[in-house]
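Input: one structure, supplied below.
Removed from the display is one protein chain of the complex; every other protein chain stays in position.
Up next, chain A:
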Amino acid sequence: MASLTLDKVRKAFGPVEVLKEINLAIEDGEFLVLVGPSGCGKSTLLNLIAGLESSTGGEIRIGDRVINDVHPKDRNIAMVFQSYALYPNMTVRKNITFGLEIRGVSAQERDKAVADVAKLLQIEPLLDRKPSQLSGGQRQRVAMGRALVRDPDIFLFDEPLSNLDAKLRVDMRTEIKKLHQRLGSTIVYVTHDQIEAMTLASRIAVMKGGILQQFDTPQNIYERPNNMFVAGFIGSPSMNFVDATLIDNGGKLAVSIERDGGPITLPLFEAPESYKAYVGKKVVFGIRPEGLTHKRTGSDEPGSQYVNFDSKVEVIEPTGADTMTVIDIAGKEIVARVRPDRAPTPGESMTFSADMSQISLFDPETELRI
(Lines give C-alpha, C1' and ligand atoms only; values in the text may rest on other atoms or scores of the structure.)
Protein backbone atom coordinates (compact mmCIF):
# COMPACT_ATOMS: atom_id res chain seq x y z
CA MET A 1 0.00 0.00 0.00
CA ALA A 2 1.20 3.45 -0.85
CA SER A 3 0.28 6.97 -1.79
CA LEU A 4 -0.06 8.04 -5.40
CA THR A 5 0.95 11.37 -6.90
CA LEU A 6 0.34 12.63 -10.40
CA ASP A 7 2.33 15.74 -11.15
CA LYS A 8 1.46 17.68 -14.33
CA VAL A 9 0.78 14.45 -16.20
CA ARG A 10 0.10 14.93 -19.89
CA LYS A 11 -0.76 12.51 -22.65
CA ALA A 12 -1.03 13.17 -26.36
CA PHE A 13 -1.77 10.80 -29.23
CA GLY A 14 0.00 12.56 -32.07
CA PRO A 15 -1.35 16.10 -32.16
CA VAL A 16 -4.39 15.21 -30.04
CA GLU A 17 -3.98 16.09 -26.38
CA VAL A 18 -6.14 13.71 -24.37
CA LEU A 19 -4.85 14.69 -20.93
CA LYS A 20 -3.80 18.21 -20.02
CA GLU A 21 -1.63 18.69 -16.93
CA ILE A 22 -3.37 16.44 -14.46
CA ASN A 23 -2.38 17.03 -10.84
CA LEU A 24 -3.69 14.56 -8.29
CA ALA A 25 -2.40 13.26 -5.01
CA ILE A 26 -3.96 10.66 -2.76
CA GLU A 27 -2.82 9.30 0.56
CA ASP A 28 -2.18 5.71 1.47
CA GLY A 29 -5.51 3.90 1.84
CA GLU A 30 -7.62 6.37 -0.10
CA PHE A 31 -10.29 5.41 -2.60
CA LEU A 32 -9.96 7.70 -5.60
CA VAL A 33 -12.69 7.61 -8.21
CA LEU A 34 -12.06 9.07 -11.66
CA VAL A 35 -15.40 9.98 -13.13
CA GLY A 36 -16.53 11.70 -16.31
CA PRO A 37 -18.37 11.16 -19.57
CA SER A 38 -16.99 8.89 -22.32
CA GLY A 39 -13.85 10.22 -23.90
CA CYS A 40 -12.88 12.42 -20.96
CA GLY A 41 -9.54 10.65 -20.58
CA LYS A 42 -10.24 8.81 -17.35
CA SER A 43 -9.36 5.37 -18.72
CA THR A 44 -6.25 6.77 -20.38
CA LEU A 45 -5.20 8.19 -17.04
CA LEU A 46 -5.68 4.79 -15.43
CA ASN A 47 -3.61 3.17 -18.17
CA LEU A 48 -0.85 5.67 -17.51
CA ILE A 49 -0.85 4.73 -13.83
CA ALA A 50 -0.81 1.05 -14.80
CA GLY A 51 1.98 1.63 -17.28
CA LEU A 52 0.03 0.20 -20.21
CA GLU A 53 0.56 3.52 -21.95
CA SER A 54 3.39 5.98 -21.48
CA SER A 55 2.81 9.61 -20.55
CA THR A 56 3.91 12.48 -22.77
CA GLY A 57 4.95 14.61 -19.82
CA GLY A 58 4.82 14.97 -16.07
CA GLU A 59 5.62 12.60 -13.26
CA ILE A 60 3.78 9.67 -11.70
CA ARG A 61 4.90 8.56 -8.25
CA ILE A 62 3.86 5.63 -6.09
CA GLY A 63 5.07 6.45 -2.61
CA ASP A 64 8.34 8.27 -3.29
CA ARG A 65 9.22 6.25 -6.36
CA VAL A 66 8.89 7.83 -9.80
CA ILE A 67 7.38 5.11 -11.99
CA ASN A 68 7.12 6.80 -15.40
CA ASP A 69 9.65 4.43 -16.95
CA VAL A 70 8.99 1.39 -14.80
CA HIS A 71 7.50 -1.66 -16.52
CA PRO A 72 3.89 -2.44 -15.46
CA LYS A 73 4.94 -5.68 -13.80
CA ASP A 74 7.43 -3.84 -11.58
CA ARG A 75 5.05 -1.10 -10.45
CA ASN A 76 3.44 -3.38 -7.90
CA ILE A 77 -0.07 -2.58 -9.06
CA ALA A 78 -2.99 -4.85 -9.90
CA MET A 79 -5.81 -4.08 -12.25
CA VAL A 80 -9.40 -5.24 -12.70
CA PHE A 81 -10.69 -4.78 -16.22
CA GLN A 82 -14.12 -3.97 -17.56
CA SER A 83 -14.28 -7.24 -19.53
CA TYR A 84 -12.58 -8.98 -16.56
CA ALA A 85 -9.95 -10.28 -19.00
CA LEU A 86 -9.85 -13.73 -17.41
CA TYR A 87 -7.61 -16.17 -19.26
CA PRO A 88 -10.19 -18.42 -20.96
CA ASN A 89 -7.93 -21.46 -21.16
CA MET A 90 -7.13 -21.57 -17.44
CA THR A 91 -9.16 -22.59 -14.42
CA VAL A 92 -10.10 -19.99 -11.84
CA ARG A 93 -7.26 -21.22 -9.65
CA LYS A 94 -4.76 -20.83 -12.50
CA ASN A 95 -6.14 -17.41 -13.35
CA ILE A 96 -5.58 -16.22 -9.83
CA THR A 97 -2.10 -17.68 -9.45
CA PHE A 98 -0.76 -16.89 -12.93
CA GLY A 99 0.85 -13.64 -11.81
CA LEU A 100 2.44 -15.33 -8.80
CA GLU A 101 3.74 -18.17 -10.94
CA ILE A 102 5.35 -15.73 -13.39
CA ARG A 103 6.98 -14.01 -10.45
CA GLY A 104 8.43 -17.31 -9.28
CA VAL A 105 6.40 -17.74 -6.10
CA SER A 106 6.60 -21.35 -4.88
CA ALA A 107 3.67 -23.68 -5.44
CA GLN A 108 3.10 -24.02 -1.72
CA GLU A 109 2.79 -20.26 -1.17
CA ARG A 110 0.57 -19.96 -4.24
CA ASP A 111 -1.82 -22.56 -2.86
CA LYS A 112 -2.04 -20.72 0.43
CA ALA A 113 -2.55 -17.36 -1.26
CA VAL A 114 -5.30 -18.66 -3.52
CA ALA A 115 -7.03 -20.30 -0.56
CA ASP A 116 -7.01 -17.04 1.39
CA VAL A 117 -8.35 -14.98 -1.48
CA ALA A 118 -10.99 -17.54 -2.39
CA LYS A 119 -12.21 -17.52 1.18
CA LEU A 120 -12.30 -13.74 1.28
CA LEU A 121 -14.32 -13.53 -1.94
CA GLN A 122 -16.33 -16.71 -1.31
CA ILE A 123 -15.33 -18.32 -4.57
CA GLU A 124 -13.91 -21.55 -3.10
CA PRO A 125 -16.34 -23.83 -4.97
CA LEU A 126 -15.42 -22.21 -8.29
CA LEU A 127 -11.67 -22.73 -8.18
CA ASP A 128 -11.55 -25.61 -10.64
CA ARG A 129 -13.97 -24.17 -13.17
CA LYS A 130 -13.12 -22.38 -16.39
CA PRO A 131 -14.21 -18.75 -16.82
CA SER A 132 -16.76 -19.77 -19.46
CA GLN A 133 -18.60 -21.76 -16.79
CA LEU A 134 -19.07 -18.72 -14.53
CA SER A 135 -21.78 -16.09 -14.35
CA GLY A 136 -21.00 -12.41 -14.75
CA GLY A 137 -20.89 -11.77 -11.03
CA GLN A 138 -18.64 -14.78 -10.44
CA ARG A 139 -16.24 -13.65 -13.16
CA GLN A 140 -16.15 -10.26 -11.49
CA ARG A 141 -15.14 -11.87 -8.22
CA VAL A 142 -12.45 -13.94 -9.87
CA ALA A 143 -11.07 -10.83 -11.56
CA MET A 144 -10.90 -9.16 -8.17
CA GLY A 145 -9.29 -12.25 -6.70
CA ARG A 146 -6.58 -12.10 -9.33
CA ALA A 147 -5.83 -8.53 -8.26
CA LEU A 148 -6.06 -9.21 -4.52
CA VAL A 149 -3.79 -12.23 -4.48
CA ARG A 150 -0.77 -10.15 -5.44
CA ASP A 151 -1.20 -7.78 -2.48
CA PRO A 152 -0.19 -4.76 -4.56
CA ASP A 153 0.54 -1.16 -3.54
CA ILE A 154 -2.36 0.15 -5.58
CA PHE A 155 -5.47 -1.43 -7.04
CA LEU A 156 -6.74 -0.11 -10.34
CA PHE A 157 -10.35 -0.71 -11.37
CA ASP A 158 -11.46 0.10 -14.91
CA GLU A 159 -15.26 0.33 -14.93
CA PRO A 160 -15.50 -3.08 -13.27
CA LEU A 161 -19.24 -3.07 -12.72
CA SER A 162 -20.51 -1.80 -16.04
CA ASN A 163 -21.06 -5.28 -17.49
CA LEU A 164 -23.30 -6.41 -14.63
CA ASP A 165 -27.05 -6.06 -14.36
CA ALA A 166 -28.45 -3.33 -12.15
CA LYS A 167 -29.13 -5.41 -9.04
CA LEU A 168 -25.78 -7.17 -9.07
CA ARG A 169 -24.02 -3.89 -9.68
CA VAL A 170 -25.37 -2.45 -6.46
CA ASP A 171 -24.43 -5.59 -4.53
CA MET A 172 -20.91 -5.64 -5.90
CA ARG A 173 -20.55 -1.93 -5.19
CA THR A 174 -21.25 -2.54 -1.54
CA GLU A 175 -18.88 -5.47 -1.57
CA ILE A 176 -16.04 -3.43 -3.07
CA LYS A 177 -16.61 -0.81 -0.43
CA LYS A 178 -16.51 -3.41 2.34
CA LEU A 179 -13.36 -4.88 0.86
CA HIS A 180 -11.72 -1.49 0.85
CA GLN A 181 -12.66 -0.88 4.45
CA ARG A 182 -11.33 -4.25 5.50
CA LEU A 183 -8.06 -4.15 3.56
CA GLY A 184 -7.41 -0.42 3.78
CA SER A 185 -5.81 -0.54 0.36
CA THR A 186 -5.20 2.34 -2.01
CA ILE A 187 -7.62 2.18 -4.91
CA VAL A 188 -8.02 4.10 -8.14
CA TYR A 189 -11.39 3.40 -9.70
CA VAL A 190 -12.68 4.57 -13.07
CA THR A 191 -16.39 4.88 -13.78
CA HIS A 192 -18.83 6.97 -15.76
CA ASP A 193 -21.53 6.38 -13.16
CA GLN A 194 -21.74 9.30 -10.75
CA ILE A 195 -23.62 7.22 -8.16
CA GLU A 196 -20.75 4.73 -8.05
CA ALA A 197 -18.38 7.65 -7.67
CA MET A 198 -20.35 9.19 -4.81
CA THR A 199 -20.88 5.96 -2.90
CA LEU A 200 -17.38 4.53 -3.19
CA ALA A 201 -14.93 7.39 -3.20
CA SER A 202 -13.03 8.98 -0.42
CA ARG A 203 -12.15 11.55 -3.06
CA ILE A 204 -13.53 12.08 -6.54
CA ALA A 205 -11.74 13.49 -9.56
CA VAL A 206 -14.26 14.76 -12.10
CA MET A 207 -12.84 14.94 -15.61
CA LYS A 208 -14.00 16.34 -18.91
CA GLY A 209 -12.14 16.75 -22.18
CA GLY A 210 -8.83 15.72 -20.66
CA ILE A 211 -9.02 18.41 -18.00
CA LEU A 212 -9.46 17.79 -14.30
CA GLN A 213 -12.59 19.73 -13.37
CA GLN A 214 -12.63 19.17 -9.66
CA PHE A 215 -10.82 16.98 -7.17
CA ASP A 216 -12.44 16.82 -3.77
CA THR A 217 -14.43 14.73 -1.32
CA PRO A 218 -17.82 13.50 -2.56
CA GLN A 219 -19.74 15.78 -0.25
CA ASN A 220 -17.80 18.89 -1.26
CA ILE A 221 -18.20 18.07 -4.92
CA TYR A 222 -21.91 17.64 -4.40
CA GLU A 223 -22.42 20.78 -2.35
CA ARG A 224 -19.86 23.10 -3.84
CA PRO A 225 -19.28 22.12 -7.47
CA ASN A 226 -16.49 24.10 -9.14
CA ASN A 227 -18.40 24.72 -12.31
CA MET A 228 -21.65 24.00 -14.12
CA PHE A 229 -20.33 20.81 -15.67
CA VAL A 230 -19.53 19.22 -12.32
CA ALA A 231 -22.81 20.53 -10.89
CA GLY A 232 -24.78 18.96 -13.73
CA PHE A 233 -22.80 15.70 -13.85
CA ILE A 234 -22.93 14.77 -10.19
CA GLY A 235 -26.36 14.15 -8.71
CA SER A 236 -29.49 12.57 -10.12
CA PRO A 237 -31.80 14.15 -11.18
CA SER A 238 -29.22 16.77 -11.99
CA MET A 239 -29.04 20.30 -10.69
CA ASN A 240 -31.48 22.89 -12.04
CA PHE A 241 -29.95 25.88 -13.76
CA VAL A 242 -31.94 29.13 -14.14
CA ASP A 243 -30.78 32.39 -15.66
CA ALA A 244 -31.10 35.10 -13.04
CA THR A 245 -29.79 38.50 -11.96
CA LEU A 246 -28.03 39.17 -8.67
CA ILE A 247 -29.63 42.22 -7.08
CA ASP A 248 -29.26 44.28 -3.93
CA ASN A 249 -32.63 43.83 -2.23
CA GLY A 250 -32.65 46.42 0.53
CA GLY A 251 -29.18 45.71 1.87
CA LYS A 252 -29.43 41.96 1.34
CA LEU A 253 -28.38 40.15 -1.81
CA ALA A 254 -31.02 38.26 -3.73
CA VAL A 255 -31.42 36.53 -7.07
CA SER A 256 -34.17 37.78 -9.30
CA ILE A 257 -35.63 35.44 -11.89
CA GLU A 258 -37.64 37.00 -14.70
CA ARG A 259 -40.86 35.30 -15.62
CA ASP A 260 -44.33 36.10 -16.91
CA GLY A 261 -46.36 37.82 -14.21
CA GLY A 262 -43.49 39.47 -12.39
CA PRO A 263 -40.03 38.31 -11.27
CA ILE A 264 -39.39 35.86 -8.44
CA THR A 265 -37.04 37.32 -5.90
CA LEU A 266 -35.13 34.86 -3.78
CA PRO A 267 -33.06 36.47 -0.98
CA LEU A 268 -29.75 34.68 -0.44
CA PHE A 269 -29.14 32.99 2.89
CA GLU A 270 -25.39 33.44 2.80
CA ALA A 271 -23.53 36.03 0.76
CA PRO A 272 -19.79 35.38 0.43
CA GLU A 273 -17.45 38.22 -0.60
CA SER A 274 -17.12 36.80 -4.08
CA TYR A 275 -20.76 37.60 -4.83
CA LYS A 276 -20.23 41.37 -4.49
CA ALA A 277 -18.65 41.78 -7.90
CA TYR A 278 -21.72 40.28 -9.52
CA VAL A 279 -24.36 42.62 -8.10
CA GLY A 280 -26.53 43.87 -10.93
CA LYS A 281 -25.12 41.27 -13.31
CA LYS A 282 -26.46 38.12 -14.88
CA VAL A 283 -25.71 34.87 -13.05
CA VAL A 284 -26.79 31.24 -13.36
CA PHE A 285 -28.75 30.17 -10.32
CA GLY A 286 -28.23 26.48 -9.54
CA ILE A 287 -30.38 24.53 -7.13
CA ARG A 288 -30.65 20.77 -6.68
CA PRO A 289 -34.10 19.15 -6.86
CA GLU A 290 -34.02 18.30 -3.16
CA GLY A 291 -33.40 21.98 -2.40
CA LEU A 292 -36.73 22.73 -3.98
CA THR A 293 -39.72 21.17 -2.21
CA HIS A 294 -43.27 21.72 -1.07
CA LYS A 295 -43.78 24.49 1.47
CA ARG A 296 -41.78 23.81 4.62
CA THR A 297 -42.95 24.57 8.13
CA GLY A 298 -41.17 27.59 9.50
CA SER A 299 -40.43 28.91 6.07
CA ASP A 300 -42.49 32.06 6.74
CA GLU A 301 -40.43 33.05 9.77
CA PRO A 302 -37.92 35.84 9.30
CA GLY A 303 -34.32 34.67 8.88
CA SER A 304 -35.37 31.27 7.57
CA GLN A 305 -33.16 29.58 5.02
CA TYR A 306 -36.31 28.75 3.04
CA VAL A 307 -37.90 31.11 0.56
CA ASN A 308 -41.39 30.48 -0.76
CA PHE A 309 -42.76 31.13 -4.22
CA ASP A 310 -45.76 29.99 -6.21
CA SER A 311 -45.62 28.18 -9.50
CA LYS A 312 -47.80 26.15 -11.79
CA VAL A 313 -47.01 22.43 -12.02
CA GLU A 314 -46.39 20.98 -15.48
CA VAL A 315 -45.68 17.29 -14.99
CA ILE A 316 -45.19 14.97 -12.04
CA GLU A 317 -42.94 11.88 -12.04
CA PRO A 318 -43.48 9.67 -8.98
CA THR A 319 -40.46 7.56 -8.00
CA GLY A 320 -42.01 6.09 -4.87
CA ALA A 321 -39.86 7.76 -2.24
CA ASP A 322 -40.27 11.19 -3.77
CA THR A 323 -42.33 12.72 -6.51
CA MET A 324 -40.35 14.70 -9.04
CA THR A 325 -42.39 17.74 -9.90
CA VAL A 326 -41.59 19.64 -13.06
CA ILE A 327 -42.36 23.36 -13.03
CA ASP A 328 -41.74 25.90 -15.74
CA ILE A 329 -39.82 29.01 -14.77
CA ALA A 330 -38.80 31.48 -17.45
CA GLY A 331 -39.10 28.86 -20.15
CA LYS A 332 -36.87 26.40 -18.28
CA GLU A 333 -38.07 23.13 -16.85
CA ILE A 334 -37.19 22.91 -13.19
CA VAL A 335 -37.43 19.73 -11.15
CA ALA A 336 -38.52 19.89 -7.54
CA ARG A 337 -38.47 16.95 -5.18
CA VAL A 338 -41.76 16.72 -3.28
CA ARG A 339 -42.97 14.24 -0.69
CA PRO A 340 -45.56 11.93 -2.30
CA ASP A 341 -48.31 12.94 0.14
CA ARG A 342 -47.73 16.58 -0.77
CA ALA A 343 -47.55 15.94 -4.49
CA PRO A 344 -49.70 18.24 -6.61
CA THR A 345 -51.67 17.36 -9.69
CA PRO A 346 -50.42 18.64 -13.03
CA GLY A 347 -51.86 22.04 -13.97
CA GLU A 348 -52.34 22.95 -10.33
CA SER A 349 -50.51 25.88 -8.78
CA MET A 350 -48.68 25.36 -5.50
CA THR A 351 -46.22 26.95 -3.14
CA PHE A 352 -42.63 25.73 -3.24
CA SER A 353 -39.85 26.29 -0.74
CA ALA A 354 -36.35 26.88 -2.01
CA ASP A 355 -33.59 25.99 0.46
CA MET A 356 -31.29 28.94 -0.05
CA SER A 357 -28.52 27.40 2.05
CA GLN A 358 -27.93 24.80 -0.69
CA ILE A 359 -27.65 26.90 -3.79
CA SER A 360 -24.82 27.63 -6.20
CA LEU A 361 -24.26 30.66 -8.39
CA PHE A 362 -22.28 30.44 -11.59
CA ASP A 363 -20.82 32.96 -13.99
CA PRO A 364 -22.80 32.58 -17.24
CA GLU A 365 -19.68 33.26 -19.34
CA THR A 366 -17.05 31.06 -17.72
CA GLU A 367 -19.56 28.65 -16.14
CA LEU A 368 -17.38 28.73 -13.03
CA ARG A 369 -18.72 28.87 -9.51
CA ILE A 370 -18.90 32.38 -8.10
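The working rule: a contact is a pair of C-beta atoms (placed from the backbone, for glycine too) under 8 Å apart; a residue touches a chain by one contact, two chains touch by 3 or more; residues count from 1.
Definition applied: contacts and distances are computed from a predicted model.
Participant: Name the absent chain by its UniProt protein name; which of "Carbohydrate ABC transporter permease", "Na(+)/H(+) antiporter subunit C", "RNA polymerase subunit sigma-24" or "Fumarate reductase/succinate dehydrogenase flavoprotein subunit" is it?
Facilitator: "Carbohydrate ABC transporter permease"
Participant: Using the touch definition from the top, which of A:Ala85, A:Ala271, A:Ile316 or A:Ile370 touches the missing chain?
Facilitator: The missing chain is touched by A:Ala85.
Participant: Touching the left-out chain: which of A:Lys73, A:Lys252, A:Lys282 or A:Lys332?
Facilitator: Here the residue in touch with the unshown chain is A:Lys73.
Participant: Since one chain has been left out of the picture, which residues of chain A touch it in the full complex?
Facilitator: Residues 50-52, 72-73, 77-79, 81-83, 85-90, 98-99, 102-103, 131-132, 146 of chain A touch the chain that is not shown.
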